[in-house]
Every structure is written in structure tokens, then in C-alpha cells.
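A single protein chain has been omitted from the complex, and every remaining protein chain is retained in its original position.
For chain A:
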Amino acid sequence: MISAVQDYEAVKTAVKTAASAHGEPQWFVDRRLAAIDAMQDLPLPEMKRYDFHRWPLMDNMTLTFRDSDKHLADHLPKADNQIRFVQVGQTTVAVNLPDELAAQGVILTDIFSAFREHSDLTKKYFMEKVTKYNENKLTAYQQAFLNSGIFLYVPKGVVIKQPIEAFLIQDSTVKQAMVSHVLIIAEEDSQLSFIQHLTTEGDVANAAHCMVEVMSGANSHVHFSSVDELGEQTYSFLHRRANLSRNARFDWAIGIVNDQNTLGDITSELIGEGSHSESKVIAVTTGKQSNGINNRVVNRGKHTTANISQRGVLLEKSELVFNGIGDIIHGASGANAEQENRVLMMSNQAHGDANPILLIDEDDVIAGHAASVGQVDQNQLYYLMSRGIDKKLAQRLVIRGFLGAVLDEIPLPEVRQEMIDMIERKLEDGQHFE
């Protein structure tokens, strides 16, 4: 990371002024300042076999608030009956929560309103329980320069059948880092599925820090999907973590098809006994971009189950590193952790890696891994082409089959289809330049 020597006192003064003018409660302004202090000595997050130190992730050390053009969200499909949250840059365009859910105590709002109006919850949970602000330089940056985000609270026993869709549109019509936070608290026995869409409007070079923290209560059932399509001028850091309580079930289904370098850090912390997490990630890289993705599951509680399944496709001169990290803590007897990391190379100039990393400090466990780096199956390609299908379509069909192992297990059909469409677009782009 190019780290220009900063006058941290001057940065703090500026942040304090901006945050106060923004009407933020004093406790949060204080946290920002503490984070700036902590940032100075903290290291960058650890990413095995992957180097991102020179990426311009933190070249914007200012906090500014501005209104974005709401029309940048006009392209979104109309859906009046959807539970929906739309944010363009820092501007919340729509919050659509049915009255009956609000009456049951469900909260869906932008993160700064939540700091003011639900400070008991946000003060307790925001970067305190799931991800701590002082874990590394980027988590501290997140707290110091946060400028957008969502807060979702689902009370005990509330079951939301319809998926909640969040559209977070990065406004890159101006120079402004996106520092966004999704904080989800799912109380005991609650159920929900959340679908996040990340996109970019405009072509100004900006970083995007998109953090997700999920607190899954006992016996809760939470499904989190993300469709990541950030722009060509956006270096991104995607930090996503869930804490699972007793018998909670939490799943990730993530499709990463950003057009610029991406650092992904996805973690499931299985703390409560009997909790279960499935972590599924698909990534497609093209051009000269580089993606490094940590997918980590930590079995802390007894009889916890945590599986990782990752599939990546590389085109042109791109790079993709999948680290599957299975961490079984001493005392997590009866834990089960399986992982599979596979990458498919569509070009001999691409560089792909799939690293299973197992850290096991308990005897009574079941753990396994499979990893592969392979080329497209020539026999499959020949078969499809022998029916008249041209090479590019044949390649895309073979790739779809390769990704199918992960795609098939995405439970929401609309998310599955969206991911298929988005992957097709990305593959067509990549093939265009071959």
C-alpha cells in the first residue's frame, strides 16, 4: 500500500469537524477518532500467497458527505412489492419495508440514522462483536471513514419469508471512496435472506470498502447473497463476517465479478454449539485484474459444521487466488469442516491458485479438502462444437458446468439466475479480447 506520510492530528481534526457537522452522535465521533489513532500502527490484513500492498485502497483519508444524483438508480428494475433498500453513494434513495414487519419491530434503515435512533443496538454491535475495528489497518480505516451503509435488525422469532434486497451503488461520478457497512442483527429464532448488489456508476478512480457484519442469534436462519459487480476503476476490499450462535444456520452465496482488483475476506465464526455454515463463492476474472479471496470458517463450538465451496474462472492475463481456510479451535469436538477450491484457466497467460489451509487443534473432528487448478476439458469442448456450437459459446457452456456445482446450491432461483447472467456478461467481455 502506498502510504503517504499523514499528519494524523490534522486528519482527526478534519474528521471530527465533518462528523459533527453530519450530526453524528458523540460516541460514534469518538470511535472514529480512536480508529484513526489505532490505524497508524496496525498492519494490513493477512492474505497468504497474495500481495496487495501497492493497491490504492487508502489514498483517500478525508471524510466528506455529499448528495448523489438519485437518478443513478433509475436503471433498477421496478419492484413495488419487494423489501428493498437502495443507496446511491451516500444518498438513500428508497427504503421499502412492509408495515407489518415494521410493526413486529424489524428495523431497516441507513447506518447513520441507526446510530442516532438505535444507538443502544448500534453502539453494542457496530465493529464490537463480529469484526473489531482494531483488527488491522483496513478495519480501522472502515470505522474512521465510514460514509454509507445499512442497518437491519430482526427481532426474536420474526420470520421474513421474502428476500430483502439491497442495492448499493457506488457513485464514481466524483472522487470519493465508498466506505460502506451492512450491519445485520438476527435475533434468536429469526429467519431472513438478504441479497446485496454492488455496482458502480461513473468512471472516476475510487476505492470501495464494503463491509458486512452479521450477528446470527441462536436457532436463527440467515442466508446472505452478494452479487458484486464493481467498476473498472474501483479497487475493492470486501470484508464479510458472520458470528453464529447456538444451532444457528448461516450461508454465504457470493458471486465476485468486479472489473478491478478485489481483496475478499469472508469468514464464518461458528461459536455456538451445533451451528452450521455453508460458504459458497464464485469468481470470474478478466483482463489484467487480480482477485485474492480468503474464505475462512472457524469452528469454535462443539458439533459445528462449516463447509467451503469455491469455483473460479480466469480469462486473459488475470490472476485469482483462492485461500480456503479451515480453522478448528481446541475444544470444538465433533466439528466438521470440508472444503473444495477449484479454478479453471481459460488462458495460458492467467495465473490461478487454490490453496486449502487447514489449522486443526482438536482430535475429534472430520475435516477434508479438495483443490484443483485445471484447463477446460477439450473433450467437452469438441463434443459441443461437433454440434455446430461455436467455440466461445461452447467455452461458456463448459464454464457454466464447472460453476454449476456452486450455482446449483444457491437456494433462491432469482439470485441463481442473476449470477448466471452476470457471469455470462463477464465471460463475454473476457472472450471479446481474446
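The rule is short, and it goes like this: contacts are C-beta pairs under 8 Å (C-beta built on N, C-alpha and C of every residue); 3 or more make two chains touch, one makes a residue touch a chain; residues count from 1.
In this section, contacts and distances are computed from a predicted model.
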Undisplayed chain, where the name is taken from the UniProt record, one of "Fe-S cluster assembly ATPase SufC", "Phosphate transport system ATP-binding protein", "NADH-quinone oxidoreductase subunit I" or "Arginine ABC transporter permease protein ArtM": "Fe-S cluster assembly ATPase SufC"
Absent-chain contact - pick from A:Ala177, A:Leu407 or A:Leu427: A:Leu407
Touching residue (missing chain; options A:Ala205, A:Ala371, A:Ile389 or A:Leu412): A:Ile389
Interface with the unshown chain - residue positions in chain A: 377, 379-380, 382-391, 393-394, 397-398, 400-405, 407-408
